[in-house]
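Next up is a structure, given as structure tokens.
Removed: one protein chain of the complex. Kept in place: all other protein chains.
Right after this comes chain A.
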Amino acid sequence: MTLGPPSSAINLKKASSQASSAVPRPPNNVTIHPVALFSILDHYLRRTDSQDRVIGTLLGTRTETEVEVKSAFAVLHSETSEQVAVDMEYHRTMYDLHHKVNTKEVIVGWYSTGSNLNTYSALIQNFYSQETAPHQAIHIALNTGVVEGETAGVKAYISSPVGVFPKPENCVFVPVPVELRFHEAERSGLDLLLNTATTSQPISDLELIETSIQNVSSMLDRVLTYVRAVLAGEKKGDPAIGRYLMDTLGASTEDLERGSFNTSLQDTLMLSYLANLVRAQAEVSARLALIS
């Protein structure tokens, strides 16, 4: 489930001996919630003309080995050829405000758009490392894909100092695998955004069922063509696929045929009648109040 384009970078992991008790182990996996991604994109859209990239703070939770980025907010910064500046006061205020609503989310790192890592990135990384100490700050580089020839994607990094005398402007960004993670329940909300540019609300249940069934039916068609091709000897069968198919399609429908179908049908019908009855009563009651 990698989000970024395939990269040839090596994922370096520190040897366990190095992870002494004082320094927590660096995360070896980063997950990111859609809200954070969308906030970054929105911030990018609202940048001023003079800004090449935008940066901001990432909030989330961390466990022993994993960092979960849950939201993000924009931070003011300026970059010139001579210097970089981050509005720390703004960052503090925003963090306090976010903290008031969601006490579980803490600063885990920072984001920037575009995928070039430079001296300034190292400096900002150094600043955020102080914010997240003793944990390591993570850096999310989000490529919006608007520059020709670059693909959209997300990359996550942690940093490690480099050189004989470590300096803040020098560091190695070590890539970390990153995943998009959201709750099952939020999936349908993302579907709204995935399908078309604009969707009217609300969608009726039946429409959703219809699209789902069409989806399943097209999947079955695809499987069927594949199986036929294998049977006809045009393709070589993959045993793994075969096993999956057997597990999925071997489900029995015996329960349906026994009496339970009818009883639960009756229950559902009863509920439907009851609901209609209650609605009618409520309506009558409201009308009666008007004539008394």
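Some notes on this structure:
Convention: a contact is a pair of C-beta atoms (placed from the backbone, for glycine too) under 8 Å apart; a residue touches a chain by one contact, two chains touch by 3 or more; residues count from 1.
The working rule: contacts and distances are computed from a predicted model.
Missing from the rendering is one chain, named in UniProt as "Translation initiation factor 3 subunit 3" (options: "Translation initiation factor 3 subunit 3", "Translin", "Nuclear cap-binding protein subunit 2" or "Ribonuclease").
Set against the missing chain, the residues A:V30, A:V69, A:V86 or A:I138 yield one that touches it, A:V86. Within the set A:V147, A:V162, A:L208 or A:L231, the residue that contacts the chain not displayed is A:L208.
Mapped onto chain A, the footprint of the missing chain covers residues 1, 3, 33-35, 37-39, 41-48, 70-71, 74-78, 80-90, 93-94, 97, 100-102, 119-120, 123, 126-127, 130, 144-146, 151-153, 167-169, 180, 183-194, 197-203, 205-206, 208-209, 212-213, 215-216, 218, 222-223, 225-226, 229, 238, 241, 253, 256-257, 261, 264-265, 268-269, 271-272, 274-276, 278-279, 282-283, 285-287, 289-292.
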